[in-house]
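One protein chain is absent from this view; the other protein chains keep their places.
Labels for the chains are A, B and C, by order of writing; each one numbers its residues from 1.
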Amino acid sequence: MEGRPLREECGVFGVFGVEKAAANVLVGLSALQHRGQEGCGVAVLEQTGRIAVRKGLGLVSQVFPRDAYREHAGCFAIGHVRYGTSGGGELDNVQPFVFHRNPYDFAVVHNGNIVNTEELKIELERMGTLFRSSSDSEILGHLVHVLSTGKEGLTAHSLKRALNLIDGAFSFLVLTPDRLYACRDKYGFRPLSIARLGDGFAVGSETCALHAIGAHGIRDILPGEVVEIGPHGIASSFFATEHRNALCAMEYIYFARPDSDIEGVNVHAYRVESGKILFRESPVEADMVFGVPDSGLSGAIGYSRASGLPLETGLIKNFYVGRTFIQPNQSLRMTGVRMKLTPVPSVVKGKRVVVLDDSIVRGTTSRQIVRMLRDAGAAEIHLRITSAPLRHPCYYGVDISTEAELISARMDVDGVCRYIGADSLAFLSEAGMLEAGRRTDLCMACFNGRYPTALYSHGED
Amino acid sequence: MEGRPLREECGVFGVFGVEKAAANVLVGLSALQHRGQEGCGVAVLEQTGRIAVRKGLGLVSQVFPRDAYREHAGCFAIGHVRYGTSGGGELDNVQPFVFHRNPYDFAVVHNGNIVNTEELKIELERMGTLFRSSSDSEILGHLVHVLSTGKEGLTAHSLKRALNLIDGAFSFLVLTPDRLYACRDKYGFRPLSIARLGDGFAVGSETCALHAIGAHGIRDILPGEVVEIGPHGIASSFFATEHRNALCAMEYIYFARPDSDIEGVNVHAYRVESGKILFRESPVEADMVFGVPDSGLSGAIGYSRASGLPLETGLIKNFYVGRTFIQPNQSLRMTGVRMKLTPVPSVVKGKRVVVLDDSIVRGTTSRQIVRMLRDAGAAEIHLRITSAPLRHPCYYGVDISTEAELISARMDVDGVCRYIGADSLAFLSEAGMLEAGRRTDLCMACFNGRYPTALYSHGED
Amino acid sequence: MEGRPLREECGVFGVFGVEKAAANVLVGLSALQHRGQEGCGVAVLEQTGRIAVRKGLGLVSQVFPRDAYREHAGCFAIGHVRYGTSGGGELDNVQPFVFHRNPYDFAVVHNGNIVNTEELKIELERMGTLFRSSSDSEILGHLVHVLSTGKEGLTAHSLKRALNLIDGAFSFLVLTPDRLYACRDKYGFRPLSIARLGDGFAVGSETCALHAIGAHGIRDILPGEVVEIGPHGIASSFFATEHRNALCAMEYIYFARPDSDIEGVNVHAYRVESGKILFRESPVEADMVFGVPDSGLSGAIGYSRASGLPLETGLIKNFYVGRTFIQPNQSLRMTGVRMKLTPVPSVVKGKRVVVLDDSIVRGTTSRQIVRMLRDAGAAEIHLRITSAPLRHPCYYGVDISTEAELISARMDVDGVCRYIGADSLAFLSEAGMLEAGRRTDLCMACFNGRYPTALYSHGED
Partner (left out) sequence: MEGRPLREECGVFGVFGVEKAAANVLVGLSALQHRGQEGCGVAVLEQTGRIAVRKGLGLVSQVFPRDAYREHAGCFAIGHVRYGTSGGGELDNVQPFVFHRNPYDFAVVHNGNIVNTEELKIELERMGTLFRSSSDSEILGHLVHVLSTGKEGLTAHSLKRALNLIDGAFSFLVLTPDRLYACRDKYGFRPLSIARLGDGFAVGSETCALHAIGAHGIRDILPGEVVEIGPHGIASSFFATEHRNALCAMEYIYFARPDSDIEGVNVHAYRVESGKILFRESPVEADMVFGVPDSGLSGAIGYSRASGLPLETGLIKNFYVGRTFIQPNQSLRMTGVRMKLTPVPSVVKGKRVVVLDDSIVRGTTSRQIVRMLRDAGAAEIHLRITSAPLRHPCYYGVDISTEAELISARMDVDGVCRYIGADSLAFLSEAGMLEAGRRTDLCMACFNGRYPTALYSHGED
């Protein structure tokens, strides 16, 4: 899936009780950069008790100089990478959000999307809250505030009361002067893991970031769990009595890095398995199989393994093209896709090829890929998608595709196949998606419309 | 006064009902750049009814590209320049502050300092407010919010109730989807002027910015006045029944641009007059007179005129040295002052010189100037300061000097003269400061400790 | 091969007779960015007859804004990407080099290294030349100049005379006001291809760049060939009567992009084949095979195909880490490698793995990879290198490794295997390297010390 995804993604990372915490957070965020390239920030607890934040638009390596925080000895920090902060005007929406509450500050980072945002905002405004960003991620801070009584301030108790009022997808990190709270929604929509680092702890959206800083003893935060990390160690409790394992299926399929493990299943292994099942479900006679880089590569391994078809490299990604230059040759019907992705004519020429991709959103990118392969001489092009057709909007991330944009919401598989110009097209079944992870449950709402939560105002849009 | 001033300053600017409002605000902010070089921002009302903000650290010309807002047709915008936002972490404190309140946004910019900040924050927190910056400028938004009832939202009525609760120095601009409010505290600490621009209006901290965009019909906003600019014109009212004319004397002496008029008195003319009076009060026999650029230049004109001593240019300022390079020759006792300010040996050599400067804060810069002139061959150096000795902290701006740092709080005039190494030193009297502006009242608290407001928690520090 | 390579690389690209030539060159250079990330530049013929150059340090997307040359209608341009321009001081060495010669300018870009540089420089200096850079690439311009007589200026004749005096590796593009010359040394050390683009032509270091702009009718420039592209079409001739096919083997093994074809052989296909042969030569019993991204991936496909071992993804590359942050945790023995490359523990744990890489230079990166895989739980690690041991410096590129640094020049295979800590290690044979490309000749001097050219002063170093 090149091009705009179905929804936006974020990554969170935090370190507690480890020297040079902020420098560690930068390393962790760099490992999570695939989850968001538009903006990033770090909040670090100063010796004064204040929390200082630095943030900006762009990659971690663009916003922070190479030696940022090198001399900063602070032991407590959290950070965030964010997808889709378009335009300079949105700096107010870049996280971490720091809240100044007498007598101390606290800071919040959030991955996910809250579905009862409107209801909570109206209620909070009635209670005196005034929002400073248009982001739903600001809600938790205000909720905790109005639920905290007296001078005790933000406690695990008030935090859990607040979390119980929030519906939707969230992995929250909350940093106070003496605590780091790691919270995961009761559906477990988004991944969140914790590990030991030196004498302290680290938490992050994916295990790859925990590996990057050399953390060990990694485990998932569970759905509905709040882990409170303090000077005397960690304490786990649950804010919700009922919880589910409704991890977003797209985490395995597209978002997460292949070297991450989510709930006991390695992402790469999931994708290989899904490719195998896809062959079983939708075999085809062909000369070779290859994937659309990067997220289609693991699936291609699985399809090749199951089918015995040779695995090839039929498409190459140019990693240096972060930004596409204006295309000078319009007559050639070329697009930005061509600069990022090019076929290997000598591989595909005259061959019947099976192409693995993770999903089809609008169909435009798939159509361009098929055309490029056709131009490069491929005799037959069989597209195999390691997920089911996307037919419904996602309410658990910043939804950037409407139902009308989703090609599979408007056409059946044959229609999509004709639109993109492939010789055949097949999607993985929902059962296959579960089987690939040896799971009985995943959130597959964007495929089948069965939303784990109530939909509130969104549902009527 | 080179070096760090007594307190920090800001500038505000707004445009209502004029095409390309944001581009006009950029021009206005550029004219106010002397009031703050550390950070700036612009908030503009979008057609969607949302208010979009762009901000950053640095000069207006650094934060905004040359063609910023060129194509933006929006007719309503406000902006801010800010002194003293040190470090990247303070981006949350850069204004405008945008508040998202169902069903619409509003934005606030503020010049000044609120003295009952702590009291208001505690009360507001109790009422549900959670602050998102460490700036006192955020208070107004929250106050208005908790004072607004029902759906009517922010009205002149709720705004005036809020202003009545705030004590201290403020010139506020508040932008809503259909109004621009310009408010000045009841003491009139900071300047704020309004003018016509095309079919609409412009407001700004100084008249020089109104001139820069070609506005006309300029008048001061009065102490305690709220001007409400709306689609049907402007309406003036007062939120306070009692008001004073306690304009900060330092506005005339140091902060404002010479081509600005404040409350009927041109700043340059004030400074010329103060130089004249200073000669009357503290004459000296000498060969020439000159000023420390820039703020001492007008005073030197007055001193020269009254004394008949020839006006010279004995010190030159290098305007390109925004940032000083590390000085390679420490043995030469040189400092950053030398790169920004250099004596003209051929002018001062063998001469008895009178040097006019606006104020003495710590004494270090004056000491360096005297030494440089001495090295350049000046026979006698008589320093004349167009204000009284600074002996008290200022609570009406972000105070960056403690009393302990103020050399005149620790020494008498003779002691200061010895410290800086001048042959004679004289300050303007407080009466002279009033007389220069033909005024009966000014805030001179930093000179005489008579603070126009209660001091709240600050007083006990 | 992560880490510093054996020698530095460059890429050249040019367009003749096509509208928006410079914009096309930017697209071409972006596709060649893997050949050099340190500096880049574009020279374009202006309507005045002058050649204007823009260049800088960094990626094409950093040096040139997105809309650079969008409006530039000029039809003739060349460009360059360069590896290894360290430090700001080397801007004089960034190409294109423009030469101003009455009555017109010409510009040169160069990929390769001239081995008789010292001899030519001494002779040229004697003839009046004064060099303006420390780059050997400046030589051609001066040689052509001193060989051109009268007013005719730079002609194919004088160019060929100059090329005959230059020994070493070069792919030159030379742009004059009415010609574009594309020249390849008589050994064919470096790739260079030409194609049709609209009514004009394009030339570039690799075919992937020609594909990126939609060129067609691609063919290699031959060793010793000069292609003269002019207003009336192209003309081919040879400046050397003898020529060889001594293409640098490392182009296939490491430098070139997999989707490029060089002398009729696709780079990816070459690598797959080399992996197959490597299994035949050095089989091993194991559970899986995977490659070190990116250049080891194709080889792993071949090894997997020949061995029947399942292809896996045991190492992941983080493409966002262009620049590594200072590592905060020294006690963990982590390095920059870890941020760029991470193992997938769930894949390798308890498994006997075969790891394919393209080459071993110093051994430090391989050692870190082995350690990371070991830490991730791999039971056995068998390293397979798709090239022979590097034992000799390369004089045909900017050589950045001395013989003393090459681990295989100091140790035999067993020694290297012990140093890097692998369970087994095997290199491809030289015969295998030729067989993989179905070639009888390649430059393999860095493997076997048989340099195709005389070595001049270098030989005695």
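Everything that follows uses one rule, which is that a contact is a pair of C-beta atoms (placed from the backbone, for glycine too) under 8 Å apart; a residue touches a chain by one contact, two chains touch by 3 or more.
Quick caveat: nothing in here was measured; it's all calculated off a predicted structure.
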Seminar exercise, completed: Omitted chain touches shown chains B, C
Seminar exercise, completed: The one residue from B:S134, B:T313 or B:S429 touching the chain left out of view is B:T313
Problem set entry | Selected from B:C10, B:L159, B:L173 or B:L297 as touching the chain missing from the view | B:L297
Exercise. Where the complex has a chain not shown, which of B:K20, B:R82 or B:H145 is the residue touching it?
Worked result: B:K20
For this session: Determine which one of B:C208, B:A286 or B:V355 touches the chain that has been left out.
Result: B:C208
Exercise. What chain B residues would touch the chain not displayed?
Worked result: 19-20, 23-24, 26-27, 30-31, 33-34, 37, 59-61, 64, 66-68, 70, 198, 208, 211-214, 257-259, 261, 265-266, 268-269, 272, 297-298, 301, 304-305, 310-313, 316, 318-329, 331-332, 334, 338-339, 342-347
For this session: Could you list which residues of chain C touch the chain missing from the display?
Result: 50, 52-56, 87-89, 91-92, 97-102, 121-122, 124-125, 127-134, 141-142, 145-146
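Here is the rule we use: only the chains that are shown with their structure count from here on.
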For this session: Examine where the copies chain A and chain C touch and state whether the two sides share over half of their residue numbers (same) or under half (different).
Result: same
Exercise. Greatest Cα-centroid separation from chain C: which chain?
Worked result: B
Exercise. Roughly how many whole angstrom separate the Cα centroids of chain B and chain C?
Worked result: 58
Exercise. What whole-Å value do you get for the distance between chain A and chain C if each is reduced to the mean of its CA atoms?
Worked result: 36
Seminar exercise, completed: Within chain C, the set of residues that touch 2 or more other chains is none
